[in-house]
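Apart from one protein chain that is not included, each protein chain of the complex appears where it belongs.
Now for chain A:
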Amino acid sequence: MFAVHGLWSPGRGLLLWAEDGERPATTSSRSLRSARPHPFAVPSAELAELHPGKPVIVTLLLPSRRSGPVASPELVRSAPIRAGRSSPSLLPWSVPAVIVDPTELDDPAEQVRYGASVAHLREMLRFADGLAARGRVLPTLVREPGPEARWRLIVQGRDAVVFDALVSALPPVGRAERQAPGATTGPDPGELVGDAVAVLTDTAVRDRLARADALVPLVPPRRGRVPRRIPVTEGWLAALLTSDGRVEADERELDELARALEPWDGVGTESAGPARASFRLTEVGVLDDPAAPDGPSTDQTGDGTRWQLQFHLQSAADPSLLVPADRIWGGGAGKLARLIGEPQELLLAELGRASLVYPALTPSLRQARPESLDLDLEGAARFLTEDAALLLGAGFGVQLPAGWDGGRRLGLRLSVRSTPTAGVVTRSGLGREQVADFRWGLAVGDDVLDAAELDALVAAKAPLVRLRGNWVTIDPEQLRAGLEFLRRAERSRAGRHPPSAADVLALAQRHPAELADELPLPVTGVDAQGWLGDLLDGTAERSLEPLEPPPGFTAWLRPYQRRGLSWLAFLSSLGLGACLADDMGLGKTVQLLALEAHERAGLPASRGATLLLCPMSLVGTWQREAARFVPGLRVLVHHGGDRIRGDGFADAVAAADLVVTTYGTATRDIDMLAAVAWRRIVLDEAQAIKNSLAATSKAVRRLRAEHRIALTGTPMENRLAELWSVMDFLNPGVLGSTERFRQRFAVPVERYGDTEAAGLLRRITRPYLLRRMKTDPNVIDDLPEKIEITQHYRLTREQASLYQTVVDDMMEKIEGSDGIARRGNVLAAMAKLKQVCNHPAQLLHDGSEIGRRSGKVARLEEILTEILAEGDKVLCFTQFTEFAQMLVPHLCARFDQEVLYLHGGTNKRQRDEMIERFRSPGGPSIFLLSLKAGGTGLTLTAANHVVHLDRWWNPAVEDQATDRAFRIGQRRTVQVRKFVCPGTVEERIDEMITSKKTLSGMVISDGERWLTELSTVELREVLTLGAEAVDGTDE
């Protein structure tokens, strides 16, 4: 497994290099004079397979012992090495690397761990792209090397803070490239990050302009003859768009252009220094202010306060470090004085510059030591709404009064009353018109204004008003428009029908910007009572009356599952798509089956069939559970080579209630499936459509149905765009177009942690999302302490053919032997088949890459993904050390974290240390144990998941292992998973163990000896490979 690191190499670009856990840790070269070849660095050619680029050799200064570099913490060695005792020192190593394109960083390879330096490069890239997107660049001319036209970044204000954060976050390995023989300091972090961001920003601007929808010509089109010599300025403008930026001109012309550019080259450099001016708007109590002897004349608000804009110098590196102007004039700049040479001149220059952006500042500067600007009420309001943003944009700091919240604007609020949720009938379609009362009001933020407050606002006629103790800006024009709207709404209310429930939902869910055309003010909220309110609040599940399990449904529903059923039925009756996102193990399958039974109870079969899409590995599970819980449900599996196609399909669907298919098959058969009018489409493991551009997602969107449901344990694995994809499938258009969504939610929330956008997104999605956690007190009481789950998976083709070979070979041997020899052969056959089910490489001993050769490993990865996403910890038991040794580096790379491994060779000290680390909250989350070494004695209650990777055909042994987690001290429900592949020895023996009657007469002693007592005929039955073990189609 590789651990990949990166660095910025000035003049060369982004450079990646990697360590390999399989290579020797030390070198035999003893030369300490020159840079020795790094013993476990990955050769450039091999690294270039993961990240294509130009191979180079670099000299890196790395922490080292005499015989080799110290491995990075990301590197996992298959064979542990002895830690040296001497303390490490810095030594040069000659390391192969590749120079890669920035886009490579967004395309991480599998099976690889990336170090902090790569994450840091990615951050720099993001920063550079943000500067480009916001136009924080100015064109310039670079003479050496060159001449080239470049985009120079303008780093001011908040960007300067982010830039400084990037500098301090640079991990030492990111500047490990040796600059000159003998140098040991490494490049200056500020200079290195500065160079990287400068080059990356220039590239980002050119990329963005090249990608722009319309061609952006910087040079005006020429009419007539093109002169022999293009003027240098034109050539330079044109070069701002080319990939190399090369400018063709003679020195004289270049001098001329360079001088013309001087004023522009000065922009951004003045405040890129360590401090900038910051303006703080404060409310000063005049009664307590001895500096304001004028008394009432400065009392602009009428209630004893006045507004003042106070000047400060603010450290760019540490924005919390603010020095007020009076201290700067007094000669004491405190901590800042260490950073800036001439604080007074800096403050003056900043104020002079600010007066360009904010001319109202000028009068306050007409004194020897300007400290603040007195503002009248209009001025303060204008500052809050306009000038502050201008100052921020020009790179100045702005601090607004505490309690000020730009989001608290005047807006409209809708109040709706509907019947209480508890009385809602979920069986028949719920009338969308059942809105009892409906009324518009004016509000500021969440405060609805009453008549008296509105009168006071109108009377105030001032833009800045104190409302319920806080200051808000009220635009008189908006206030007038709002009141006018209320009057019109009131008049039309008498004559017209109230809006339907659908209208209210649409209103509540639309982005404020979209309503701007229809309404004079933004809608700040919807107050809805009754079922509509519960739906909008996302509390419908709790308010609905739990439905009784429908007739014909054989399973017992836990209380939370009955509430889930009611919720699904409720949304279905409204025709709203629903996403059931309960934690894994809470029974999403059962709830969906109950809904199908509920809807079909007592209704003619002509309702139409439900189409269910799921990953291939779950087809069998659905089929089995449907048969078990709703025996009356007619299930059609549309999957495999022999599935019904053509004319017969419509008839088959007409005779079915539930059609189960896979995502792959559905994508292939989409024309046929889209021709059917489905009652409902259900997506199981709906994260399958997380990429809205993938073929599967596009195909799924073509399906027509009255109702849509998505089932998933992880509605969003990584990016908000995944949520968009699922939500847009459920209720098309609910989150707007992808582009809009990216602009309004994804970028603000993911990049800038914008809580307002996140809140709005939550509000829009919560009516359609039901997510219950195992830790939820409403759920936890309903749960058993231990849930046993049989985890089905399928063999790959390679595994299946290997399995068949082993069966043929072993049956021959078993038939030809008896007594102890026969016993040995039976046990050997069992072991070999178990190995095949684990992974082909385990039987072939070929030591090859894990790849996608094992259906079990693929399924294990899915399960671990879910477990880790929950923040849970898991124990994985296997009886094969070889399998464990394959899995450890693979899982490390796949999940980019340490995987603990306890086996027979682990000594007590190591074992105690592992257990301790697993127990600590920040410790590793995956613990792999050999059944023999870890199956008894240990207490590992930090884990609430247990996975049995392969079976030990003795329930007692497995239970004993399970009890490592499920024992005193465990406060959560433990989920136990046993891997079973249908149609193989695993499933047959699992059935034998579960159904006690088959076992009666067999004496289950310790171990698996009882299996050897089976007759040859029985054995053949047990071992034979069933068709269902492997899938007919490749997915």
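By our rule, a contact is a pair of C-beta atoms (placed from the backbone, for glycine too) under 8 Å apart; a residue touches a chain by one contact, two chains touch by 3 or more; residues count from 1.
Rule of thumb we're sticking to: contacts and distances are computed from a predicted model.
The unshown chain of the complex is recorded in UniProt as "SWIM-type domain-containing protein", chosen from "SWIM-type domain-containing protein", "V-type ATP synthase subunit A", "Phosphonates transport ATP-binding protein PhnL" or "Acyl-CoA dehydrogenase family protein". The omitted chain makes contact with just one of the residues A:Val216, A:Ala456, A:Ala675 or A:Ala821: A:Val216.
Within the whole complex, the absent chain has one touching residue among A:Met1, A:Val98, A:Ala239 or A:Leu257, and that is A:Leu257. In the complete assembly, the contact with the undisplayed chain comes from A:Pro748, out of A:Gly379, A:Gly482, A:Pro748 or A:Gly855. The residue touching the chain not shown here, chosen from A:Pro37, A:Pro181, A:Gly330 or A:Gly759, is A:Gly330. Which of A:Ala389, A:Ala627, A:Ala675 or A:Ala695 touches the hidden chain is settled by the complete complex: it is A:Ala389. Against the chain not displayed here, chain A makes contact via residues 5, 61-63, 70, 72-74, 88-90, 115-117, 119-120, 123, 130, 132-139, 154, 157-159, 161-162, 165-166, 168-173, 175-176, 184-190, 205, 207-209, 211-214, 216-220, 222, 231, 233-234, 237, 240-241, 251-252, 255-257, 259-264, 266-267, 319, 328-331, 333, 337-345, 348-349, 351-353, 355-357, 362, 365-370, 389-390, 392-394, 748, 752-754.
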